[in-house]
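Only one protein chain is missing; all other protein chains are in place.
By written order: A, B and C. Residues from 1 in each chain.
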Amino acid sequence: MIRTQEYNLNFGPQHPSTHGVFRLLLTLDGERVVKAEPICGYLHRGIEKLAESRTYTQIIPYTDRMDYLAAMLQNWGYVMAVEKLMGVEVPEKAEYMRVISGELSRLASHLIAIGTYSLDIGAFTGFLLAFRERETTMDLLEELTGSRMTLSFARIGGVAADAPEGWLDKVDKFMDKLPDCIDEYDGLITGNEIFQARTRDVGVLKPETAINYSISGPTLRGSGVDYDLRKAKPYGIYDRFDFEVPLGKNGDCFDRFDCRMREMRQIIRIVKQAIEQIKEIDGPVIAKVPKVLKPPKGDAYEEIETSKGIIGYYVVSDGSTKPYRVHVRRPSFINLGYLDEMLRGYLVADVVAILGSIDIMLGEVDC
Amino acid sequence: MIENATALVEELGKKFDYIEVNEQSSVIVPADKLLEFMQALKDDYGMDFLTNETAADYPSENKFEVVYNISSIEKGFTIMVKTSVDRDNPELPSVFPIWGGANWQEREVYDLMGIIFTGHPYLKRILLDYDYEGHPLRKDFQWKGGRE
Amino acid sequence: MFGKGLVKGMQITWKEFWAPKATIQYPEHQNPIPDRFHGRFVLDLNNCIACGMCANACPNKVISLRKQKVGTKQFLTNYVMNIQYCMFCGLCVESCPKDALHFSKVINMNQYFYNNIPLVLVQREAPAEPVEKEKPAAKPTSQPKADKSAPTAKSEVAASKASDKEGE
Partner (left out) sequence: MFENLFVGIADGLRSLLGGLPLEINEAIVMLVKLVAILVFILVNALWLVYMERKVAGYMQARIGPNRVGPKGLLQTSADIGKLICKEIIIHKDTDKVVFMLAPVLVFVPTLMVFAVIPFGKNMAAIDMNIGLLYLLAIASLSTVIFWMAGWASNNKYSLLGSMRSVAQMVSYELPMVLAILGVIMITGSLKMSDIIAAQEHTWFIFTQPIAFLIFFIASVSECNRAPFDLIEAESELVNGFNTEYSGMAFAMFYLAEYANMLVCCAMVTILFLGGWLAPFGLDFIPSWLWFFIKMYVVMFVIMQLRWTYPRIRVDQLMGFGWKVLVPLSLANIFVTGIGMYIYRAIGW
């Protein structure tokens, strides 16, 4: 029998398809992965520590910097935790603004996810076509918030501003156009036989394992587990919208990818309904909250569904203006926990496919 | 059948005499009964999804509070379980055998807070350098540097 | 049938080949900048009461201001933003009680030298006594400092002066 020698390959920290500074120490037998050790922390900025020396409002811009592709959703989770701590009631209009801007953020994030995934598999065109629509999304968000990526739009008790004149119609028009674009990606990427050959039956994640390993978001739903917080325990006003939760069957890379693809169509549905409903609502976009926030002593944990999975904020207050402790349950970080077992036995090319299908965001992994 | 978090917490309070329930309906478990309680939570009550695990440092009370947020996928509610660890001897049994999701979260808590989880298969620093000294999220952590 | 997706993909790229392009030829053409854009800061000195709320609201301690008491009112002498630390979150603009601090649509804040990065919005000397009872801050009889950039009441001018230093 031929005796082969295993060798180590440093996959990253600087590698085109680790989506940031992430290192995978692969032990390879030929091209087959024997063992993989994910090493993260290259982007660790200590946001949890920084938060302890900032006031409650000042933390909002820092939460942007975690998942900077869907910044609004990060803001939202944080302000929800603080609102729960303080017992603030959020005005209805603010909730709608949060839904619209949050879903647009989710759309931007999913567009990046599918674009970069097609790039990981080797099709460059899907990447840039997805970016074209993302650009429009960013333009819309820029018009609303003033920034393109780090929005800092949510405030404790509401949102920073109302929609500018005509903005809702612009969003509506964009939503009308989007299904055609998604069809185009479907034709170019999802329907492609080579793409399917590359992603089907690769990196299979069983539902029980996914639940056991606390995996969330499209990665969990790709395995067929129906757990979307927007449906499972509707926060905000999500119980007013009619939408579906796309689920996969086999839990392979293709299902995870396809879940995101189908989720984008659900985003369109949600945003369209929200725009329809917000037009009938008048009122402030921010609740009456004191300028200096001093939540009562205690702690609160609140979680919402972001584009990557469940983001949870655990905020402890000691009664002062600054939080005693802020912890963030970052979906990308926890989704990576099972990566080692997922990669074993696959080829180097599949490593890229599996890592890409989890859709990690290194700002969030390293916090 | 238990349909929401408060009902579950009430039932838990009746069934296990060693736990406490505080006013925010979080369950407080003594550290030595943690594994037993968690196993029961998973097996008997279908709380199969460890959403979040973290810790907070309370030097004034000389303790670390470790917080577990556990959800049920089926019913979609979350309960909060807390336990305290002595600050001088921060050792706690790992819940990794119960929920695999604790794997990286416990590593992170170990890394930033310095709580040693006994029974964890690979308790190593995860965010900071392997040779880093100290645990930054402890309140008494001193550091140099910064801009001002 | 196998190959349908492959043909479909080729059709889409062929269609895209003739479709209109999304590229914007940047320096010649520019996307319109929305009104809420977070660009360079502008301080309206007529409104500023030098309360320091913006400096307190900043998460990153970007703003440093110095003031002097002239008569009964506070007189702003120095207002510097260490823009290299700025996150452009807009919390300072939001916190301003007199609506004096604004974002402008200026996107270019590049400087050739690191020392020139801080955005000097105000740099002037306080008058010895209140000039006019009604509007003390409106027209300060400011003396140019040793610095070449003559400070003026108009913050825009001061700000553009700061960027003029680039070539020096």
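The criterion applied here is as follows: a residue touches a chain if its C-beta (ideal position, glycine included) is under 8 Å from a C-beta of that chain, and two chains touch if they have at least 3 such contacts.
Quantities reported herein were computed from a predicted structural model and do not represent experimental measurements.
Although it is not drawn, the missing chain touches A, C when the whole complex is taken into account.
Within the set A:V33, A:L104, A:V316 or A:V352, the residue that contacts the chain not displayed is A:V352. Of the options A:W76, A:F195, A:Y213 or A:Y338, the residue whose C-beta touches the omitted chain is A:F195.
Listed by residue number, the positions of chain A touching the unshown chain are 7, 9, 15-17, 31, 118-125, 128-129, 132, 188-189, 192, 194-195, 197-198, 347-352. Considering the complete assembly, chain C touches the hidden chain via residues 6, 9-10, 12-14, 16-17, 19-23, 25.
Keep in mind that, in the parts below, only the chains that are shown with their structure count from here on.
Averaging Cα coordinates per chain places chain A and chain B 24 Å apart. Separating the centre of chain A from that of chain C, both taken as means of CA atoms, is a distance of 31 Å.
As a whole-number value, the distance joining the C-alpha centres of chain B and chain C reads 45 Å.
Along chain B, no residue makes contact with two or more other chains.
Note for the complex: chain A touches chain B at residues 40-41, 44, 46, 48-49, 209, 211-215, 225, 227, 229, 232-233, 298-301, 303, 310, 312, 314, 316, 324-325, 327, 329, 333-334, 336-338, 366-367. Listing the residues of chain C that touch chain A in their complex gives 2-6, 8-9, 11-13, 16, 22, 31, 34-38, 57-59, 87-91, 94, 103.
Within the complex formed with chain C, the chain A residues making contact are 54, 57-62, 64-65, 125, 129, 132, 135, 139, 142-147, 150, 152, 160-161, 164, 184, 187-188, 191-196.
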